[in-house]
Structure formats: structure tokens, C-alpha cells
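There's a structure below that I have some questions on.
Heads up, one of the protein chains got dropped from this complex, but the rest are sitting where they should.
Right after this comes subunit A.
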Amino acid sequence: MRPRIELGEVTVHNIRQLKRLNTVVFPVSYNDKFYKDVLQAGELARLAYYNDVVVGGVCCRIDTTEGQRRLYIMTLGCLAPYRRCGIGTVMLKHVLNYVEKDGNFDALYLHVQINNDSAIAFYQKFGFNIVETKTSYYKRIEPADAHVLQKNLVKGGSKGSKAVVG
């Protein structure tokens, strides 16, 4: 029997499930402001369900640093027993879909601990590349260094276009 994988909204009613998920999955802890912002993130925050059980979640935000409009993936992960079932793919595809529909993003990017080989391989499958490595990015975990993985996009996509400069 094929397991059903579905995405669901994050609401003020179920946000604790996201908190518990992130606490277990990530070595970094996120503060109350993080979750306050998540509640305003709309489509950029999703819970992932495996046969109606919450097993994963993704939270992104729009980042306008460095003169670009990029989508920053803050957290994307799922519980250990449920990895390699296609859940990460569903979540990432949701995000990629979002940026394509929007059409106005320069790139997506995220940080990964340098020893997280499976994560690096996962994102590379979808066209992400290591563009930088930040030393001592993390304060309280080892290794403290992080790669920046980025996927550049062609602006204009399905919707929105820059005025053609003659």
C-alpha cells in the first residue's frame, strides 16, 4: 500500500507540532520570534504528513540582502524514521513551485552543516550548488562551519517580467 504524503498549513492551533518537530530534527534551536514569523509566512511554511501523521516541515522567508530577491529556506526536514520516502522532495517541490509561480526571484539558498552529506546530495539533485563556506556559522554545535547552497533562477519565468531595456 502506497503511503500518502501531503502538505498542510501551519496555524496558530497546530504550531506546537512544528516546534516539536524542529526541536527533534535540528541541532539548532529557534526562538519565539521565529515561530511568530512562521505564522505570517503563508505558503512559505508547511507541515508534511505521512499517512496523516506530521513527520516533516519546511519554513522559508523572502530575503532581500546582497541586492537580490532570494528565497531563503530556514528549515526543511523530517523525522529520522521517515527519511528517504520522498517527503523532502514533496516539500522542496512545493517551494520551487512557489518561486516559479512568483517569477521574481533571483535564487533560492540555504545553509547546511559541512558534514551533512545527505542534505548536500539531496539539494544538489535539484540543482543547488555550494557557492560559499562560512566558518563558525553555528555558535553551539560542531562542526561550526556551514556551506551556502544556492540555486540560481532565470527571472521572468511564467509570470512577471522586467521591462525590456532597449
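One rule holds for everything that comes next: contacts are C-beta pairs under 8 Å (C-beta built on N, C-alpha and C of every residue); 3 or more make two chains touch, one makes a residue touch a chain; residues count from 1.
Please note the rule applied: contacts and distances are computed from a predicted model.
Trainee: Using the UniProt record as the reference, specify the protein name of the hidden chain from among "Auxin-responsive protein", "Fanconi anemia group F protein", "N-alpha-acetyltransferase 15, NatA auxiliary subunit" or "AP-5 complex subunit beta-1".
Mentor: "N-alpha-acetyltransferase 15, NatA auxiliary subunit"
Trainee: Considering the whole complex, which of A:L7, A:A41, A:V54 or A:A144 touches the chain not shown?
Mentor: Considering all chains, including the one not shown, the answer is A:V54.
Trainee: Which of these, A:L7, A:A41 or A:C85, touches the one chain of the complex that we don't see?
Mentor: Only one of A:L7, A:A41 or A:C85 touches the chain omitted from view, namely A:C85.
Trainee: Of the residues A:L21, A:M74, A:V90 or A:L149, I need the one that contacts the missing chain.
Mentor: Looking across A:L21, A:M74, A:V90 or A:L149, the contact with the absent chain belongs to A:L21.
Trainee: List the residues of subunit A that touch the chain left out of this view.
Mentor: Touch set of subunit A with respect to the missing chain: 1, 3, 11-14, 16-17, 20-21, 24, 50-55, 79, 81-82, 85.
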